[in-house]
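All protein chains but one are shown at their positions in the complex.
When the chains are written out, they are named A and B in that same order, and each has its own residue count from 1.
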Amino acid sequence: MFNWLYAPLQAILNGLLTGALYALIGMGMALIFGVMRIVNFAHGAFLMMGMYATYVLFQATGVSPYYQFPFAGVLLFFVGYATYMGLLRRIRGQVDFMVILLTMGLALILVDGAQLVFGADYHQINIPLLSKNVSIGSEMSINAPWLVSFAIAMVLVCALYWVVTRTMFGRAARAIAQNPYAAPLMGIDVHRVQAIAFGIGSAVAGIAGALLLPVFYLFPEVGNQFKLKSFVMVVLGGMGSIQGAAIAGLVLGVVESLTSLYWGNEWALAVDFVLFILVLSLKPSGIFGSQRA
Amino acid sequence: MSLLEVKRVSKRFGGLKAINDVSFSVKPGEVTFIVGPNGAGKTTLFNLITSVFHADSGSIHFDGRDISHLTPNGAAEIGIGRTFQLVKPLRNLTVLENVMLGAFLRTSSPAKAEKEAAKVLRFLQMEKVLHLPARGMGLPTLKRLEIARALATQPKLILLDEVVAGLTTSEAMRLAVLLKRLPEWGISTIGGIEHVMQVVMRVADRVIVLDHGNLIAEGVPQDVVHRPEVIEAYLGSKYKEIAS
Partner (left out) sequence: MRKWQVSIAACFLIAALFVPLLVPTDYTLQILFRVFLFAALGLAWNLVGGYAGQLSLGHAAYFGVGAYGLALFSQLGISPWASVLLGVVLAIICAAMIGRVSFRLRGPYFALCTIAFAEVLRLVAKNLPSVTGGDVGVQVPLLFTQSTIRSFYWSGVLLTALAFALSAWIERSRFGYYLMAIREDQDTALSVGVNAARCKLWALLISAAITALGGALYASMFLFIVPDQVLAMDISTEIAIVAMLGGAGTLLGPLLGSVVLESAAEIFKNVFKEAHLLIYGVLIVLVVLFMPEGIVGTFTKKLGLYKKAPSAPFRAPLPSTTEEESQRIAVDE
């Protein structure tokens, strides 16, 4: 029943909850693309890996993803680190298109690999939390898992922001992005810092995958929709702005949710790209327009 | 009749006023040098004249037309050529092909462009390197390449930004001799230069001195160099007394 006030409010609420996960994914990309200028088309595949890893662990131990997500994070950190050291480092001097192609190839390998190992079927898990709802007033409610993932995501978002802005490591990563030639002269071990940064960004994607598992279908191509979304968030938020990408994630969640409500689910995806094109045409430096981290 | 008239032009970037109420004019066939310490605004002025960006106030007229709001390629089309402080050759092409790019502005035939480019390169005494790739060339050659490319567009006015920076004094003087001949081709020149004063003295008909975006002196080289304001701008006020 379409209720003119509560329906959009609920949609906004749901949008914020989804948006928190988007924000997490977007921040990971903001670190990789916004700060390091690496166009990582395997970001979605990393999310998928985190999701499958959590699934396997859940099937084996029964531990809820909301407790075991750090494992996905650690796993993807190493995957990311290895990807940088083994592959990306070799083409660092080249034009971005090469990085896009390389990471696309990597994504293909990971996605098809997942299909070979796990099959193309959709998987789902069931945890008791799924059936719990939290009521807000008399007209609105939140599905509990989303609330939990929102909380975890927000904590991680803040933690990531702190790492990038307040630690030496974060400063080193930003320094490299701003001037890759001067940074090593300042004693920064460029490749190690970038590998770690890439690892962190990938870990975040993996954790997002873990958090998604209870509320989403799992299948090899699950990461694809998030891949392009994360670029949209980084551009919307402004290159180099970690917090911008996070806020953009929340915005995207809400906009998608409202679009779903009024125009149907199919257009929700399209709205991401339309927003993207609009921002690129009108204010390419992003809503939070800073070109420096 | 001036070729270029810069009238009360100002440009600021955020809080910094890069060019402040600058006016001057250049006559056809004249060699003018804009002199000033680092950061004085020479490149900004060049960028304004070639419409890389636009002035906040004031106007620029070229050949009688208001050119305050063109595009960089538009400026080249109406006859303003320029070189850049950081040489930007097209590395994967040969020297000749680089210059052909400039020549293509006035002809669409590759054969004619090649001829015109070769002619310009001969003027600049670069026959030996015509068919070598630009990426292997040394700085003096690349500087000449910049000039050649701009000359190939058959400009009426050419802006040379720090054209002798990085060259040894003898290389600079050799280039200066060539530059002095540009008026023969009907080209007015504005050079931007920081400190290779011998070139200025040798080549310039007129000198304009910029300091922190302000025009502080204008006139014949021999005269301007002795003015107290100019010495102060370069060396500080301690040396001002020495001059007077």
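Quick note on the criterion: contacts are C-beta pairs under 8 Å (C-beta built on N, C-alpha and C of every residue); 3 or more make two chains touch, one makes a residue touch a chain.
Values in this document were obtained by computation on a predicted structure and should not be read as measured data.
Engineer: With touch as defined up top, name the shown chains that contact the chain not shown.
Structural biologist: A, B
Engineer: Among B:3, B:19, B:113 or B:182, which residue is in contact with the omitted chain in the full complex?
Structural biologist: Checking the options B:3, B:19, B:113 or B:182, the one contacting the hidden chain is B:113.
Engineer: From the listed residues B:71, B:168, B:198 or B:222, report the one that touches the chain absent from this view.
Structural biologist: Candidates B:71, B:168, B:198 or B:222; residue touching the omitted chain: B:71.
Engineer: Since one chain has been left out of the picture, which residues of subunit A touch it in the full complex?
Structural biologist: Interface with the chain not displayed, on the subunit A side: 33, 37, 39, 87, 90-91, 93-98, 100-102, 104-109, 111-113, 115-116, 178-181, 228, 231-232, 235, 239, 264, 266-267, 269-270, 273-274, 276-277, 280-281, 284-285, 291.
Engineer: What residue numbers in subunit B mark contact with the hidden partner chain?
Structural biologist: Contacting residues on subunit B, toward the hidden partner: 50, 52-53, 71-73, 76-77, 81-82, 84, 88-94, 97, 100-102, 104-105, 108-110, 113, 133, 149-150, 152-153.
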